[in-house]
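All protein chains but one are shown in place.
The first chain written gets the first letter, and so on, giving A and B; residue counts start at 1 in each chain.
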Amino acid sequence: MKNYSQRSGEIGDFSDIPFWKKADAADLVYVSYGLLIVTLVVVSYLLGAFHLLPHDPHDIRLDLMMSPPGTAGHLLGTDFMGRDIFSRLIVGIQAYFLPGLLAVAISLIGGSTLGVLAGYRGGMADTAITYFTNLVDSFPRLVLILLVVAAFKPDIYYIMIVVGLTNVPVVASLVKGKILFLKQKNFVEAAVSLGLPARTIILKHILWYNCRSLLIIQATLGMGEAILMETSLSYLGFGVQEPSPSWGNMVQAGANYFMQGKFWPSTAPALAILFTIMGFHLLGDGLNNLLEGKRGR
Amino acid sequence: MKNAPLLKIEDLRTYFYSRSKQAFIRSVDGVNLEIRRGETLGVVGESGSGKSITALSVLGLISGGPGVIAGKILFGSNGEQKDLLDGLEGYVKIGREQNRIMQVSKDVLGWERRSDEVMRTIRGGEIAMIFQNPKASLNPFTPVGKQITEAIRLHTKITDAQEAAERAIYWLKRVKIDSPALRFDNYPFGLSGGMCQRAMIAMALACEPALLIADEPTTGLDATIQSKIVDLLAELKSELGTTTMLISHDISVISRLSDSVVVMYGGTVVEYGPVRDILTASISSKHPYTSALLASIPGEEHVRDKVALQAIEGDVLDTINIPAGCRFYARCNRVTPKIRENCERREPDLREIAPGHRARCWLYFD
Partner (left out) sequence: MPKTILEVIDLKKHFFHRKGLFSAFSGEERRIPAVDGVSFYLKENETVGLVGESGCGKTTIGRTVLRLAAPTSGRILFDDKDITTATTEQLRKLRGQMQMIFQDLDAALNPKMRIRDILREAITVHHKVSDEEVSRRIGELLEQVNLKKGKLSNFPHELSGGEKRRVGIARVLSVGPRLIVADEPTSALDVSIQAQVVNLLRDLQSQLGLSYLFISHDLRVVELISHKVAVMYLGKIVEMGLSGRIAHAPKHPYTHILWSSLVEKQSKESSSATRNTQSGIWGVFDFERPYSGCRFAPRCPVYESQGRPTVCTDPASEPQLRDIGDGHQVACHFPL
């Protein structure tokens, strides 16, 4: 049984209702959860940056080694060197926050530049860019990262540059698709014929008005991916190195004690990774449905 | 039964739903019309007048909710008359407030299952349809001849493949496709637009339908091709006498091919009668919309004297915002002080103003 009901509006009063009023409840929940996570991450990043922490994350307390959550003011307990896990979780955000933003910036700027070149110019530029993106796409990302790590040094910024670059093709193809869609509707040609300079058409009409929601969505998804990359590499020992905390190396360090029944040193960062990445992805998904519209409605 | 019309539509309502406005789009909002056996009924109207949706409703081809929600479609062939919407009322619940439909609940799956049951024997066989875009309506991966053959085997008594193929070639020849035996094996992309439309017509007629619905058969074709298709339809009409519902916004096509005409505006029929009364008689005897529409088309006299066209002011009716009074009131130039109040408040019904000629206008009611 499907129900359809009409707003009791006067004749002449059927204007569009704003998107959040007609949105799926699920999408709104996704987006609010995502926004909550993003706020938490940003606030925690700032707290970490200004050292506004309950404990010093590097303070080794041999007397409090592996104490369970709640012991002596340690909210989430301590790790094998007696360091406060909660504080280390907050500081762990430093490991991915700026590098993640760098990755996102690279993928968005690189992607929209290539996308605009391919879509707006077309012809040879399009062919060249398509070959390039296919080449990048066909390379396993992890292998590329390991190559970079081996050639330079295991620095998170190098890794994030690679993550950003490997995300360029996705953004580029989305932007290009959007431009081709606009071109098909003669939209670009009409702007040219009005006498608008190419710069205005690209920056204002294409990127700002027609690609902004797409880019915001890609940014959230890209950030989630960057976090995943950082934590998994740090877990493997290629990313952030001890004693600097990262959620990845915290899980790794704690994993040795998991079997002894001391689950908290690994579980806390693992859950943090889970909820954060879920937050970014749900935010991207929800925004996609809200701003770009769901298919098959 | 002999004199009963082949198709009679009574108070048909087909609504769609706008999510962004949370309101009903009343595409077809109380349509009444009938097609007698052997006649061609022309349906004229602008986009959004509901003419195509009426045809699709008859064939049960409406997708998207709520769709057909009320009315009767009486179709009489093989000596019995049956309602194509019979037994469907149970799946729809309508909530009204002050005579306006405000809420519709529909069991879409149940409705569709029941509708398919009724329509299966009718669609294609009893009622065939020609669509506006012939290239899109033909299967691009099957040769046209094969498509026609399959239709024949599905809808007529001929089941033998060889016989059906011969029949298909006969029909291709009948619609004036040259060297039909060669075209038989052509794929739709190898044919021009006009040729595809001919193939569509052949396919529709090959099933020997009781009713043929032609939805904008000439739109989108070039001027010279259009006139050829119209010629073909006229010739087939005089030879076969197939009962036809011809939908078009092109008045010249309608006036050439039809016996009766229905003029639609904003989801309803505003005028209905024999073609010579509506599209050629003096202006004073017609609904203001019809006469204004005829006047707005550039004719010989405009061109000769280089005078401005008599445009209808305002915009095509938005079928979400249907006013309480006459649907054409806001654009009408023939409102008199005597009837103004009626026009504004009450919707006129479709009443006979001359034998066989009905109009929905207060001007003709006392």
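One rule holds for everything that comes next: a residue touches a chain if its C-beta (ideal position, glycine included) is under 8 Å from a C-beta of that chain, and two chains touch if they have at least 3 such contacts.
Values in this document were obtained by computation on a predicted structure and should not be read as measured data.
Of A:139, A:209 or A:275, it is A:209 that touches the chain left out of the display.
Only one of the listed residues, B:230, B:246, B:269 or B:326, touches the absent chain: B:230. When you scan B:142, B:159 or B:192 for touch with the missing chain, the hit is B:192.
Within the complete assembly, residues 15-16, 185-187, 189-198, 205, 209-210 of subunit A touch the chain that is not shown. For subunit B, the residues touching the chain absent from view are 46-48, 176-179, 191-195, 198, 222-228, 230-231, 234, 249-253, 255-256, 292-293, 296-299, 302-303, 306, 308-313, 315-316, 318.
Keep in mind that, in the parts below, only the chains that are shown with their structure count from here on.
Chain centres here are Cα means. That of subunit A falls 53 Å from that of subunit B.
The part of subunit B that touches subunit A in the complex is made up of residues 15, 17-24, 65-66, 95, 97, 101-108, 320-324. Subunit A meets subunit B in the complex at residues 1-9, 11-12, 14-17, 22, 297.
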